[in-house]
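Please read the structure below before turning to the comments.
Every protein chain except one is present and positioned as in the full complex.
As written, the chains take the letters A and B, and residue 1 is the first residue of each chain.
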Amino acid sequence: SENRSQPTEGASPSSGDAVNGGGEPELTIRLATNGGPGNMLHDSAYEYAKRIEEKSNGKIKVNVFANSQLGTDLAVMDAANSGSIEMVIVSTALTQKAPEFGVFDIPFLFADRTKVKQFSESDVWQNELKSLLPEHGLVGLGFFENGYRQISNNVRPIHTPEDLEGINIRVPDSRIRIAMFEEFGANPSPLDFSELFTALQQGVYDAQESPMPAIVGSALHEVQQYLSITNHVYSPCYLLASQVWWDTLSPEHQQIFEEVAIETGDWSRDAGQQADDELVDFFKENGVEVNDADIPSFQARIAPVVDIMKENIDPDFVDRVIEAAK
Amino acid sequence: MTAFLFVFSLLFFVLLGMPIGFALAIVALLLLFYSGSVPLDILPVVLLDGANSFPLLAVPLFMLAGELMNATDISRRLIAFASSIVGFIRGGLAHVNIVTSMIFAEISGSATADAAALGKILIPEMKRKGYPAGFAAAVTSCSATMAILIPPSLPLILYGVMAGVSVAQLFIAGIIPGLLVGFGLMIASYIFARYKKLEIEQRFSLSFIYQAFKDAFWALLMPVIILGGILGGIFTPTEAAGVAVVVAFIIGTFIYRKLKWRDLPTILISAANQTAIVMIIIATSKLVGWYLTSEMIPQQLSAFIISLTDSQWVLLLLLNVFILIIGMFFHASAAIIMLVPILMPLINEFGIDPIHFGIMLAMNLAIGQQTPPVASVLLTTCSVGQVSLSQTIPYLKYFLFVMVVLLLIITYIPLVSLWLPALLA
């Protein structure tokens, strides 16, 4: 078989015992996410668990439940709200709790990862966005990476929006993402993720858009011929804690969870950068034709998308986000 | 202790006649009370999430399409055509059933969807022709499992993604084991038909076939549209279920003119009822699964089993037993998500080919879908065919025996799964 990178091997579900040194942890918690192996949500979850155990000398054990084992994104957030799950890592689904998190669907918001890092330290994230969460029983801890989104398809290499003409592209359930690809000239429609592999294989859809690690993590490269580097959206994911559980923690424990969240955020951006660098070769080795898209030609079409966003989210807030991301 | 409490209480409630869906709910409640570590607020969240599944939409839609096809003569004409071709074999309709499942497996990735589509159409007809109801349900249920072995297959995609194995290779590897299941079930049906002296439907005759074809011309459009639509990239297998309803409705109402508007409410409510009684079991089993997963019970069990041996041969046997047990209580996808991260390091360590193991896992889970309490495919079949579990199990056990034998063949002769991928590489 093939040599797919498996960054999770060092952190399989049972590997924590080695760090623990045989003693019983004084605190064991559940961390739920929808990501599977290869996906940044999944890898960040295991990295966070590993670092927490190291930093607490094995006194805190984080059991990761990846791949939606404990439920879909909304369900695990609702479970965290009631304290049944201690921590979750979710991405776009958070917009259903607080629509303001939809701002990251602004195309080409972050020029590169140093801007992302800078944003994660900005007032907009630290105060404005985080303060929306307690209303939903959640505490915002980490601003992690899901990744820069790219377009893969089976028709032709995508250089400019003109190349997307007539292409059926699968997008997630997101009004903005649909509006964006309509502006780009494609024919976007949502499809449940479970159907995506066969839909691409049988040609129901020609194209999809997601970060490179997620494409490989879902084996979509096996059913796609072209990968075009567009970086059209940078999707973050968020490490969230249950508010009721968080309030029971000692300040020392809270400090560990917060510090490691920041370290893991940095780690996830480095890992994401590294994956983007390395996976291009992986795609080529697996027969996928990779090209760099003409990004300015896409950027020229985004103004209406930002306008649509401002109809649903406070325009001043959107402007503050754009400013903080510069 | 938790595992014991779980199995014992579930058996107690189910055997004494509590509806299976509710028994799972009560057991989940007992476990939550017993552990005391999880607040009960979780109950509605997980219960609702358990029913929230896009691929399962195929179940109500195919059930409804089946109801419409039965009410409008489409089914009868299709079956008459099929039995004009294979009706000369003893137990003809059983073979029709299995071969149709084989074709359907080619377009669908979910055994539950297949059982819903075919059970609705074939079981009533088999009953009408004098086959025991339980036999009809058992054949339908077991042959539906070809859907997850013959590509495309939702569980194999999930396994490939989880284990880091090529999905395309897995799909090729599943073909021969899938066909073996079909042939195994046909042989079992043939023996049963000889033993029970079931009638031969009709002798083989080209003029019969021509007559039946003419009769079924419009009805045959139905599978053509569904197959063509999926293979031609117009809609996904789940969407195909919705299209099937619309096509059956149009053919039944405007071409055969058999469907009366006043019959529609009964048909719709009947399909809704059949869906709900299966879906509630899926939803409440999620409650139990949530608890067992979050307490990491399967991990503890597998660690124990793994500690028992260091021989590959014995390990494979133990793994089969372990996965079969997990498969009794979890759905295929839930079992894969839970087991693959635990078992993969072990599979690599013992030098077992991950593609071979993937097919073995799928076959195991195919059997698990037939074994109560959580038996999505069996229960869907019984629900659509209006056959009780007690009627079905006496026949089911023979077919399950065939499948277990095939599982052992797949387990101990890796070539069965690995020969075709190697040939095409």
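One rule holds in what follows: contacts are C-beta pairs under 8 Å (C-beta built on N, C-alpha and C of every residue); 3 or more make two chains touch, one makes a residue touch a chain.
Just so we're on the same page, contacts and distances are computed from a predicted model.
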Practice task
Consult the UniProt record of the chain that does not appear here and report its protein name from "Phenylalanine--tRNA ligase alpha subunit", "NAD(P) transhydrogenase subunit beta", "TRAP transporter small permease" or "Nucleoside hydrolase".
Solution key: "TRAP transporter small permease"
Fill in the blank from the handout: Listed by label, the shown chains touching the absent chain are A, B
Fill in the blank from the handout: By the document's definition of touch, the residue of A:173, A:258 or A:294 touching the omitted chain is A:173
Completion exercise
Given B:242, B:327 or B:421, the residue that touches the chain left out of view is B:242
Handout entry: Touching residues on subunit A - with respect to the absent chain
Key = 74, 78, 81-82, 95-97, 99, 135-137, 168, 173-175, 178, 187-192
Practice task
In the full complex, which bits of subunit B touch the chain not displayed? Write them out.
Solution key: 13-22, 25-26, 29, 40-41, 43-45, 47-48, 51-54, 56-57, 60-61, 64, 234-235, 238-239, 241-243, 245-246, 265, 268-269, 271-273, 275-281, 283, 372, 379, 382-383, 388-390
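Going forward, only the chains that are shown with their structure count from here on.
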Fill in the blank from the handout: Distance between the CA centroids of subunit A and subunit B (whole Å) is 34
Completion exercise
subunit A partner, complex, touching residues on subunit B are 38-39, 41-42, 45-46, 48-49, 52, 54-55, 109, 152, 154, 157, 160-162, 164-169, 230-239, 290, 293-294, 296, 299, 303, 334, 337-338, 341-342, 345, 354-355
Exercise for the section: Using the touch definition up top, name the residues of subunit A that touch subunit B in the complex. Expected result: 1-2, 4, 6, 9, 12-14, 30, 36-38, 63, 65-72, 74-75, 78-79, 82-85, 191-192, 194-195, 197-199, 201-204, 217-219, 222
